[in-house]
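My questions all concern the structure below.
Not every chain of the complex is shown here; the ones you see sit where they belong.
Naming follows writing order (A and B), and every chain is counted from residue 1.
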Amino acid sequence: MSDAPIRDAEKERLEELYEAFDAANLSPLWTQRAGLMPQTPQPDAVPMLWPWSTLYPLAARAGELVPVGRGGERRAIALANPGLSGTAYATPTLWCAIQYLGPREEAPAHRHTQTAFRFVVEGEGVWTNVEGDPVAMTRGDLLLTPGMHFHEHHNTTDHAMAWIDGLDIPLVRQLDAGFFEFGPDRLSTRQTPAVSRNERLWGHPGLAPLGMSDSGARARSSPLMAYRWAHTDAALAAQLELADAGYPGVAGPGHAAVRFTNPATGGDCLSTIRCEMHRLQAGASTVTSRVAGSAVWQVFSGTGQVSVGAERYEVGTGDLFAVPSWAPLRIESADGLDAFRFSDDPVFEALGLARKEIS
Amino acid sequence: MSDAPIRDAEKERLEELYEAFDAANLSPLWTQRAGLMPQTPQPDAVPMLWPWSTLYPLAARAGELVPVGRGGERRAIALANPGLSGTAYATPTLWCAIQYLGPREEAPAHRHTQTAFRFVVEGEGVWTNVEGDPVAMTRGDLLLTPGMHFHEHHNTTDHAMAWIDGLDIPLVRQLDAGFFEFGPDRLSTRQTPAVSRNERLWGHPGLAPLGMSDSGARARSSPLMAYRWAHTDAALAAQLELADAGYPGVAGPGHAAVRFTNPATGGDCLSTIRCEMHRLQAGASTVTSRVAGSAVWQVFSGTGQVSVGAERYEVGTGDLFAVPSWAPLRIESADGLDAFRFSDDPVFEALGLARKEIS
């Protein structure tokens, strides 16, 4: 005698059960546990390189064909990770785009819960007005527009300018946490000071304006919104000089690095995005490490070789690459390299999910 | 003369540009800004009710047909929000399932970064061993298994038992933050004490064991892992009695509520999930409110009417419903109602994204 009929009957009952699950908007764990809860992160996002030599010309073509205006809001072209198909996300939490503003163009005011920064790899001549405070954008600068701060851009010159925008759009979209408001159509100001008001109040090392200290200055959002290249460069140079003299300070041998911080708290400059600048001396390399959480890097100057997981890239000025969660990363440079990094580390730390491994 | 040819040429050049974007793994913001950054949250998740009268029988049928064991790990049947098609998620951040353990069955040990709790709407006789500490599961209890704590379940009786599991699986999956480990195949202990060791150390109001206070007791993860119904019931009753006597304490008229907290910090009992128990007196209702962030509720006893956005549900014991981000919620009860709520509020608060509106 065979028990095949019994097995068939069981199989049939199981199929009926799964159909009943479907009908009742239910889904069993046991058939998908490994996918839902893998032993280590299994990102859909993949390592990816976007060369500046591709990006910039496409942005310039968009500058000829696509006007900037209300609705679309910004001429920003986002890095679309091919592993995250159907999205315009660089990683599951980070959005990154090249934004291009033609001669005399303006991008109108808006504000949103999404946290944003600009990093300038080349050019100058655009001012971002943040809550009416005009902030000059020049090569090497990091400029913040924290959540719910009205901001608008205007190009004061006869040449175009491009930079990268970084935001937590994917995270906020996934959480359904986003609020967005249009601002006035007219620019709040056409002033073009070299130094913004927020810098004049908060851009002195270790000094806080007493008159601002009771009014939420220690809040989550950094009151300093422009980090100038001259300072960043000096800080990186000093670390390497101190290392040469035998003193601590560098992140690793031949590897200087700074984190951009909120001077009112000492914490990250943005609530959901960490920003850093790294410098490798000629002949130096980072350790190979991997972290829970994703990041995007942009080479600021110099050249190097990057390994992300099994991928290997030759990189130069302006090139952008994405590092998915838990992918081992190593950067080396024969001739020296400066690179900007931004990541979702603050999210992982705030939620108790941070993890790092150096191999 | 017509400028149609020019327009056609422009259109063609634009199409070429968009194709070039695609080829370069780029995506323009201006065509999708409204979807990426809506003016208020536009959740894919929808309001949804899962009646206990549907859930429990299906779980029981699964109990007959599907064994519990290594790999699938748990006989847990998840609430699959129809707006989040292709997933087994109740909301974009929260996973919720009914778990069913037959007579004398065991679910083997594992641990993971995902944060978990159990809430018991009926039954008893199962013990969850958390890091070897056996925790009894009885009606009305909230039991925690914080991230990276080994846990296993075993049914000591001749009858089946079911309860709900809540986890942050969707959030951790989206972040690519998950690590998972199998534990030993044998149960760590078959002890069945009425009170677990963690309760004996930490379950006294306002008292912390001195010997544990230096060893990470103030860490993110609650050292108390069982919240018993007798305490919860007494706390809710006291609020309403005080309100009747004219004193503050209730969440609203006829509406008592408690938050389950980490006694070592006073914060949420779990790092990514808030847990609360609510009680409506007969004839009472909550205010209509909406919050940025999503939640799942389970009726613990009594009956009521629930409005979530445009949906309206009649609910009774065991019924579960999902509340998407920013959906207005109102609960009323003619005869009185107790309901358990869990949400991603701690995530929103940690990231500076919390927002609430009472209408």
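One rule holds in what follows: a residue touches a chain if its C-beta (ideal position, glycine included) is under 8 Å from a C-beta of that chain, and two chains touch if they have at least 3 such contacts.
Computed from a predicted structure; not experimentally measured.
Each protein chain is a copy of one sequence, and the assembly as a whole in this entry counts 4 such copies (shown in place: 2).
One rule holds in what follows: only the chains that are shown with their structure count from here on.
Subunit B is reached from subunit A by a rotation of 180°, derived from superposing Cα atoms (nearest 5). Centroid to centroid, with C-alpha atoms defining each point, subunit A and subunit B lie 30 Å apart.
Here subunit A touches subunit B in the complex through residues 10, 13-14, 17, 20-21, 24-34, 36-43, 45, 48, 50, 54-55, 58, 61-62, 65-66, 71-82, 87-88, 92-93, 95, 97, 112-114, 147, 169, 172-181, 220-221, 271-272, 292-294, 324-326, 344, 347-348, 350-353, 355, going by the rule given at the top.
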